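A quick write-up on the structure given underneath.
A single protein chain has been removed from this complex, and every other one stays in its place.
And now, chain A:
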Amino acid sequence: MDITVDVKDITSGVEVRVKGEIDAYTAPKLSEALYPLSKREGIVMIVDLTEVSYMDSTGLGIFVGLFKSVRAHNGVFTLVGLSERLQRLFDITGLADIIDIKSHAEGGVE
């Protein structure tokens, strides 16, 4: 199972659509695509996970890393379109309290 990471430029940053399964094998692709962007000063990064069918804890690690990196560069990091299962993962880990997670309607990705 592979993933595709689709990055689209918007005025103040990027909108990212991830599609597929995020696990130890596909995670490096995600992190290679997004880490360099997370270091842009003041970047707005919106990541849409609507089409992510599975994510294990490796994926979680990547999103925390991205969140920290974006925050360190005074940017804004938002996750959109989490399935119930993913939402639970972010709730349990306490990450939902610090990372901005939006439902699809308010997410900004069309």
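Just so it is clear, contacts are C-beta pairs under 8 Å (C-beta built on N, C-alpha and C of every residue); 3 or more make two chains touch, one makes a residue touch a chain; residues count from 1.
What we mean here is this: contacts and distances are computed from a predicted model.
Chemist: Unshown chain, UniProt name, "Branched-chain amino acid ABC transporter permease", "ABC-2 type transport system ATP-binding protein", "3-hydroxyacyl-CoA dehydrogenase" or "Sigma-B regulation protein RsbU (Phosphoserine phosphatase)"?
Modeler: The chain we cannot see is recorded in UniProt as "Sigma-B regulation protein RsbU (Phosphoserine phosphatase)".
Chemist: Spell out, residue by residue, where the missing chain touches chain A.
Modeler: Against the left-out chain, chain A lists 24, 31, 56-58, 60-62, 64-65, 68-69, 85, 92-95, 97-98.
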